[in-house]
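I'd like to ask you about the structure that follows.
One chain of protein is taken out of this complex; the other chains stay put.
Up next, chain A:
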Amino acid sequence: MGTEYILEMENISKEFPGVKALDKIRLKVKKGTVHALMGENGAGKSTLMKIIFGMYTPDSGTMKFKGKELKLSGPKDALDQGISMIHQELSPVPYMTVAENIFLGREPVYGKTGWVNTKKMIEDTRKLLQSLQIHVDPTAKMNDLSIANMQMVEIAKAVSYHADLIIMDEPTSAITEKEVEHLFEIIRSLKKKRVSIIYISHKMDEIFKICDEITVLRDGQYIGTQAAGELNQDLLIQMMVGREIKQVFHKEKAEIKEVALSVKNLSRAGKFSNVSFEVRKGEILGIAGLMGSGRTELIESIFGIHPPTSGEIYLHGNRVKIHSPADAIRHKMALLTEDRKLTGAFLPLSVRDNMTISSLDRFIKYGLVHSKSVKKACDEQIERLNIKTPNLNQLILNLSGGNQQKVLLARWLLNDPDVLILDEPTRGVDVGAKSEIHKLMSKLAREGKAIIMISSELPEILGMSDRIIVMHEGNKKGELTREEASQEKILELAYQ
């Protein structure tokens, strides 16, 4: 039999409406080792981890834990069986103490009374934190801790379940180098106790420092597993990228003219710093970078949602001050936001109202909205963008994702903007609508519009952009022309 596996997953598949998130994934974690799981945004790492932690059930495939078949009814079941997890997003209960947070859901009680034994809880927490050398007061309110200490408490909590397998999903995203070293010490001592760890991180140096084996996923597919010693950064990136670009992008050549928007040394405290770039009329500028690299925050600042703390913005050569989205719109800018449901669509409203809400001034006659001209303008957009809706009164929430996205695009086109900022314009959109949106982008560029496109999809970035800037941890890491850009080069800049 040779090596002993703590977790064996074979042929794991999981489908969501419209997306195959995981396709016959395999993951085998040896006892007492640290196993890294690597892959780009959307490769399927989080979905896989949620399956191991009982939050999703796989559609097919087998899972064995400690040699026995594993079937989980939920996270509580996973914890009971010996699997714990440090989640990517911190989820403390802010107004409860450290001890209460750690023992949430399994508080020690007196006998069977349900009366919480606070003294024991605090004492146990103190012992736990001491054993991990985390210097935090068990009776402190979670809210009063620094983000880094909150993260350390989360780590302590995951350890406190005495699990045999701990999933760590980006445990170092909120902590400094000193605490990373501390975390690694904790991991090493866990290894000595034969505890296994699945480690997810975007930081290459960490991976090679702490991990024994690496499994790579790409687009929901299993790519391979190798010992960390046999890999180096270049080889790993190749495994992560690997694919040839099969998709054809509707990129047409447009004449690139004068600068439309330029940004100089733009900063917002804690989000991004000293970013400078420009985008010209007729040009599509791609912004690449991992989630959390500051790309969305950057364009939110340009559009006035969260004004920058310092730096300058120029439109057509003139310095402008943008304090609110209304200012940005007045300056003929448009922003298609990343999250359609959260910040884009008005779900209870009709297609008509969703489309015209930002350009109503155009349609006012004697103080009233002139419904005939609204209808005419909407019909034009529906034809131009090939939006499929039975009529204009249809609620937008009844449309498919692609058609919703086109309605939101139409909303901005009705304003006839000079600068279009598109944040993940094709996320959650079917293939047909996706290529239609790409076609439209090319057409708009040919009409002389300046377009900024953020995308997590490298093929899309490479396929559509004339120029690409890469963000990493709030800094602009580099700029590539269409000719010199490649997936490897972008990833090298995006991962450090």
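Following the convention adopted for this analysis, a contact is a pair of C-beta atoms (placed from the backbone, for glycine too) under 8 Å apart; a residue touches a chain by one contact, two chains touch by 3 or more; residues count from 1.
Definition applied: contacts and distances are computed from a predicted model.
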| item | value |
| --- | --- |
| Identity of the absent chain, which is to be given by its UniProt protein name, from "Transglutaminase superfamily protein", "ABC transporter domain-containing protein", "Inositol transport system permease protein" or "DNA-directed RNA polymerase sigma-70 factor" | "Inositol transport system permease protein" |
| Touching residue (missing chain; options A:Val98, A:Leu335 or A:Ala494) | A:Leu335 |
| Residue, one of A:Thr57, A:Thr176 or A:Asn398, that touches the chain absent here | A:Asn398 |
| Contact residue for the chain not shown (choose from A:Asp353, A:Glu424 or A:Asp466) | A:Asp353 |
| Option from A:Glu69, A:Glu177 or A:Asp361 whose C-beta touches the chain left out | A:Asp361 |
| Contact partner of the left-out chain, one of A:Val93, A:Ile147, A:Ala326 or A:Val431 | A:Ala326 |
| Touching residues on chain A - with respect to the absent chain | 303, 305, 324-326, 328-330, 335, 337, 342-349, 353, 356-358, 360-361, 364, 367-369, 371, 379, 382-383, 386-393, 395, 397-398, 411 |
